[in-house]
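As you look at this complex, bear in mind that one protein chain is not there, while each of the others sits in place.
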Amino acid sequence: MIGYIVRRLLSISVTFVVVSILVFVMMHAIPGGPFDATEMPVSEAVRAKIMAQYGLDQPLYMQYLKYMWGVLHFDFGVPFQSPGETVIELLSRAWIPSLVLGGAGVLIGAPLGIILGLCAALNRNSWIDYLASALATLGLTIPVFVISMLLILVFAVWLGWLPASGWGSPESWILPIIAYAAIPLATYARYTRSAMLDTLNKPFVTVLRAKGLSERDVIFKHVLRNSAIPMVTVFLPMFIGTATGSIFVEAMFRVPGLGAYFVSSIESRDYPLEMALVLIITLMFCVAYFLADIAYALLNPRIRLGGK
Amino acid sequence: MPLVEIENLSVSFSSPDGQVQAVRDVSLTLEHGQSLGIVGESGSGKSVSLMALLRLLPTQSATVRATKLRLDGVDMLTCPKNELAGVRGKVASLIFQDPMASFDPLFKIADQLTETVLAHFDVSKSEAEQRVLSMLNRVEMPDPNRVMSSYPHQLSGGMLQRAMIAMALICEPKILIADEPTTALDVTVQAQILQLIGDLQQETGMGLIMITHDLGVVAETVNDIVVMYGGKVMEQTTVFDLFEAPRHPYAQALLASIPGQVAGKRKLREIPGQAPNPLAPPAGCPFHFRCEKADAKCVEQMPVLQRFGPNHATACLKVMS
Partner (left out) sequence: MNNALELRGLNKSFYKKQGGLGLFGSNLVEHRAVDDVSIKIPERKIVGLVGESGSGKSTVGLMAMRLLEPSDGAIILNGTDITKLSSDELKPHRAQMQIIFQDSYSSLNPMMTLWEIVAEPFVIHKMHDTKTRRAKANELLEIVGLGGMFANRYPHELSGGQRQRVSIAHALALKPKVLIADEPTSALDVSVKAQVINLLHDLSDEMGLSILFISHELSVVRSLVDEIVVMHRGRIVEHAETEQIFQNAQHPYTQSLLDSIPVLNPKLRKRRSFRSQEDIAAEIPKLPLAQFTSQSNPKMAQIAHGHLVEAIPMEGASS
């Protein structure tokens, strides 16, 4: 088990480094730079001074190593578009609306989705199964900005109950969170249902019933635990994915979150900010996959104890 | 009162392609302490009949009809759900083909066996574990203490099937239903498991139903036989009569097609054609289009099970005349 953890840690660290190199190289490979003549009409001498100030005149690998050395000390540099603060300061300010929106969306959508999926699987071919399948299909096929527009139209424009956009008061949070919760609700419901049905169709479930276990024990002691294995491995990374991926919803409801900075950092070639965002999201995914691997191993004796 | 009474049992499944008629009008009985083999190929309805008896078929897709479906006097058709759990495992136990798939991979063998005891008896956990250990010894499990603390993936197929038999018998059921219990095992282990099942039946006096496609298995283990084909009973007799004087053309052909009965490389007697389509079973005898003896009557008319003597019944128009 310790060997397994060490191996997973190593492979995740390698992933992290490879992603950081790839992103760094790709970022610089795109034609154009932050201080091009079109962006900043200044003399060549001044441009060279600015480039030197930000270290952009050095070879790429030096820039990378320097940046990563800083990252190791939690120094992500200074954003080009807002030089008055560090990247960390900017992110900690913009992070909050995104975190509230993404977190609340997942915390509402995921449990509801899991419950819906469970009910659907346990009452196969009943009305609740059909309802769950319909909701899941709608949630997955209708783009989130269409859902957002519908919500704005109904609750803000027609009924006038809630504000259409902004992030000032708590009532302005409600619509974006509902819109965003639709995605995890649909995916979690779908995945839970299929993981449960997968387990329910296994021969050992028939054996459990045949030996006289009550249906409650069959489901709660055995089926749920077996279904949990594929569920945690998918849900943990998915959780991070949804908690960070609210760009569209933020744009629709004009939430001043990370999404806006992410887009503008790419547009304006704000290397330090762009890199910091990618690294943080990658790190979160890496941690999520690592936790998922550990959970998988803890739940599965075949991994925990090694094979025959 | 017989241990098992099945009368006019029919089972169909709804599928995207229509109704699959898996079992058609099957009747059979088993007295206490007796052994019965149900022989048939895949799709003959042999497993489905017994799953229907224990009400283990999925309620959403399976339709079960019967004039009588009794297990040790309990009417399984009307038995309420919460009482069914008390019958399963206590009155009748099942073992299946693939021992690896029969255990929950996440629990130790000890947990899965004690759980069975605790489901039926009001005893302490340590008392239940004691029973498990002595049962494992009874099925001649090598190193039972190690087996108890093992997970399924740590044991061989043969050991798991022994553990499965122990789990099936731990609540001293009145009948053991074994559904292809040796098909997934290695040849040398197969013979050991069959002998073990036979021994345990003798010792405990329980009834035994052996569901199999393998005539060799029934020749070794049971006294009575039901031959099924296309969801119907073709022949019902003692194992001795079946091997000595099979009456139904299907039973005859089946016995003749077994490879390796005589010395020398030779071609086998084959049964031409394929099993009938369960979505649209033929109107007449299900075997008619593979049968050498069939004529126009067999195509139209469904033969009924006809008695010949006290221990032999056959469903064939050609045998009657």
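When the chains are written out, they are named A and B in that same order, and each has its own residue count from 1.
Operating definition for what follows: a contact is a pair of C-beta atoms (placed from the backbone, for glycine too) under 8 Å apart; a residue touches a chain by one contact, two chains touch by 3 or more.
Quantities reported herein were computed from a predicted structural model and do not represent experimental measurements.
Contact with the chain not shown here comes from a single listed residue; of B:Ala101, B:Val123 or B:Ala191, that residue is B:Ala191. Among B:Pro16, B:Gly205, B:Pro259 or B:Pro310, the one in contact with the hidden chain is B:Pro259. Remark: the residues of chain B touching the chain excluded from display are 41-42, 157, 186-188, 190-192, 194-195, 213-217, 219-220, 239-240, 243, 253-255, 257-261, 263-272, 274-275, 290.
To be clear about the criterion, only the chains that are shown with their structure count from here on.
Averaging C-alpha coordinates per chain places the centre of chain A 51 Å away from that of chain B.
Those residues of chain A whose C-beta lies close enough to touch chain B in the complex are 124-125, 202-204, 206-215, 217, 221-222, 225-226, 229, 299-302, 305, 307-308.
Those residues of chain B that touch chain A in the shared complex are 54, 56, 60-61, 81-82, 85-90, 93-94, 96, 98, 101-107, 115-116, 119-120, 151, 153-154, 164, 167-168, 171.
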